[in-house]
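Structure below; questions to follow.
Just one protein chain is left out here, and the rest sit where they should.
Labels A and B are assigned to the chains in the order they are written; within every chain, residues are numbered from 1.
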Amino acid sequence: MTLTRRRFLGWMSAAGASTLLGSSANAASSASFKGFPGSFAVLHDITLCVGCRVCEAACNKVNELPLPDKPFKDLTVLNEKRRTNAKAFTVVNRFENEQNPKNPVFAKKQCNHCLEPACASACFVKAFQKTPEGSVVYDHTVCVGCRYCMIACPFNIPAYEYDNPLTPRIMKCTFCHPRILQGLVPGCVEACPKEALSFGKRKDILSLARERIRKNPERYIDHIYGETEMGGTSWLYIAGNSFKQAGMREDLGVTPAPELTAGALGAVPLVVGLWPVLLTGIYAINQRKEKINAEEKRIAVAEAIERTHAQEKQKLASAMEKAGKDAQKEKDLAIKQAVKKALEEAQQGKTEEATDV
Amino acid sequence: MSEKTISVNKFLTPFNLVAGIILLIGAVITVLRFTQGLAGVTNLSDSNPWGIWIGFDLLCGVALAAGGFVTSAAVYIFGMKKYHSAVRPAILTGFLGYALVVFALHYDVGRPWRLPYPFIVQPGTTSLLFEVGACVALYLTVLFIEFTPAAMEWLGLKKARNIVVRLTLLLTIFGVVLSTLHQSSLGALFLIAPSKLHPLWYSTYLPVYFFVSSIIAGLSMVIFESTLSHHYFKDKMDNTHLTENTDVTLGFGKAASLVLAGYFSIKMVGIAASDNWHYLSTGYGLWFLLELLGFVALPCFMYAVGVRDRNVTLIRWTSVVAILGVVLNRFNVSLIAFNWHLPSSERYFPHWMEIMTSVFIVTIGILVFRFIVTKMPILYAHPDYKETH
Partner (left out) sequence: MEKARSVLYKAIIPAAVVIVTIFGVGAYGRNGESLNGKRADVIMIDALKIFGKLDRPAVEFLHDTHTKALEKAKKDCTACHLPEKDRLSTKYQRLSDVSKKQSMDIYHARCIECHKESLTSGEKSGPVTCGGCHKGKPGTASVREPAGFDKSLHFRHTKSLDNKCELCHHEYDDQSKKLFYAKGKEGTCRYCHKEAAQENRISYRQAAHSGCIDCHRKTIASGEKSGPLLCSGCHDPKQSALVEKVKNTPRMKRNQPDVVLIKTGKDEIQPETRMNFTPFDHKAHEDYNDTCRVCHHKEMGSCNKCHTVPGSKDGKGVSLENAMHQMDSSRSCKGCHEKQKSDKKCMGCHSLIPKTNKDENSCLKCHAKPPKDAMLPILPEQEPLFAKALLDSRRPMITSFSEQMLKEVPEKVTIKVLSNQYEPSEFPHRKIAQTLLKNISTNKLAGVFHKDEFSICQGCHHNSPASLKPPKCQSCHNKPFNEKNPMVPGLLGAYHQQCMGCHKAMEMESPMGCTECHKEKK
């Protein structure tokens, strides 16, 4: 127990220090963090996607996932809205096009590989890592299975093997990290027949997106989704109408996820540093108060005792005096009475004598 | 022979019968959980990764176990000695509460034997869950040490007991620090998901809300739990406990009323700060108002009236309302107002086996509490140590 605690205390202070340093460093740099230099990105041109699901099939093959019940060529699955799950790292959905009902919008969904990933910031065993290549990779050998990453992900991407009783893993797109390391492009990108997905350095991909928008202003809305959303992502999107129409949240803001919790983490050293001092202080004040109380009580008692003593003495004295006085009085009274009696007797004797006469 | 039958009969009370059935069902669910995975016993999905095992067992469990740190802080740090008799029951409830939280987590997380991994393999210090985990683990240890004197008195380990008692102040301060940290970080867990939690509940003040409401939960739990003990374990209580009970109820009721008033006002500040007034007229707004008025403002008022009229019954009932309020708040943040954007078909509702598991865990808690209270000097002072408290 003590060992754990001691080690933990060490970590705590380290964590405290790192959060303090970390948050200040963040404050200075996060606004301009554009990902690792030379990291890769993909541009998904939503206007080009036709919903053929070839990318889904390629992803399934590359990642050796179990085959779905309905084959990938079956396009009826587009009738329902799907999300990524443990058996599909990417899905294509179809959306109504309000402006032009004849041309529905298709959009592919997969991990966006944030520049500052929420999942990585949320994981308490550091199972997620943003690689210099741009992918956010997951290490199942340390994962505890708490699923906080799934809570944290603003894009609702990580999925979980709920039916695996003892060794469940978080499942999500890897950006085909092993393939990228081999110099290949991700499976889905390679397979897309319409080249609705373009792969390259994030810097180049951004200018490609800008160029397309500039050359075809009536075809695209002037926004690159993922350039700044949640601090920026490695998957970028351009669209014809709105991203909301393609099932994407437009209200996520530009704050990177780690910044959202930086304040709360920064409060840790404050609490650790201030509370004990404050509480000990309060304790000391209370102790002192009690002590003073006790002292005052003692003095009061002593005084009270003394006072009673004195009073008693006085009482005694006065009693004595009184007693003395009383004795005198009695004596006097007795003498008086005796004298009186004698006088009376004498008087009586005289009258008797007179009546006798 | 005859003696045995008597003891069997004594054991077959309705309470024990129900508890036994619950334990049996719990055991079956446990087997299912570890053979079929979460999919077999829960309604969790990829969009709803956290259910009532987190929303109730963890969030409510930790909040309701706050009585330990609140009471020990009041008595040992703030010097309110007249509540001394409430400390041991509160610490015991706290200890059991936290122990059960950790126990419940073994059901929820994928690979429970890896729970120490964040501390021994690879700490993810940027995670608030790390902070929660670390503090809960540590605080559980603290609570255990704080609880040991009772056990040692029962076992007659005088020397060890005296050493631990000397650590009381240190442990109390440590407990308050750890509780502040993890109670607040349980709220801060949700700071990372502003896009998923309804704006009325999402606030940068979430950690403060969670911490302050945990104090309410702690105070109310002490009142509630003392009521129950008073009712069911009266024979175990000594005179001091019986006479101080009213004091504790009145004092804690007053404190709870004040904290509730404070909590109410910081909640209002939160709405004003993010200018969320317009949400109040929506369905979620009414639900939020119900929580705020019915389970914060109302108990605040009821506590105040109860204390003014020295109406112990009212205060005891109010504690139930206040506890429900905290439970409701935790449910709202983690389940009801979470994922509010999703269409209702994708929303989460717990599977009956999830609910049964929570009931099972609470039952274990009650049984262990009953065992300890009947065996150890919790509700009475041990005759050997009467003067030393």
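Rule of thumb we're sticking to: a residue touches a chain if its C-beta (ideal position, glycine included) is under 8 Å from a C-beta of that chain, and two chains touch if they have at least 3 such contacts.
For clarity, every value in this text was computed on a predicted model and none was experimentally measured.
For the options B:Y263, B:Y284 or B:Y380, the residue in contact with the chain missing from this view is B:Y284. For the chain missing from the display, the contacting residue among A:D163, A:E211 or A:E250 is A:E211, taking the whole complex into account. By the touch definition given at the top, subunit A reaches the unshown chain through residues 48, 50, 52, 73, 75, 102-103, 185, 189, 192-195, 198-201, 204-205, 207-208, 211-212, 215-219.
Here is the rule we use: only the chains that are shown with their structure count from here on.
Look at where the CA atoms of subunit A average out and do the same for subunit B: the two points lie 18 Å apart.
By the touch rule above, subunit B contacts subunit A in their complex via residues 33-40, 42, 44-47, 49-50, 73, 76-79, 108-112, 114-115, 117-119, 121-131, 133-134, 137-138, 141, 169, 172-174, 176-177, 180-181, 184-185, 188-196, 204, 207, 341. Remark: subunit A residues 1, 4-5, 7-8, 11-12, 14-15, 18-19, 22, 83-86, 118, 120-127, 142-148, 150-152, 154, 156, 158-169, 249, 251-253, 257-258, 260-261, 263-265, 267-268, 271-272, 275-276, 279-280, 282-283, 286-287, 289-290 touch subunit B in the complex.
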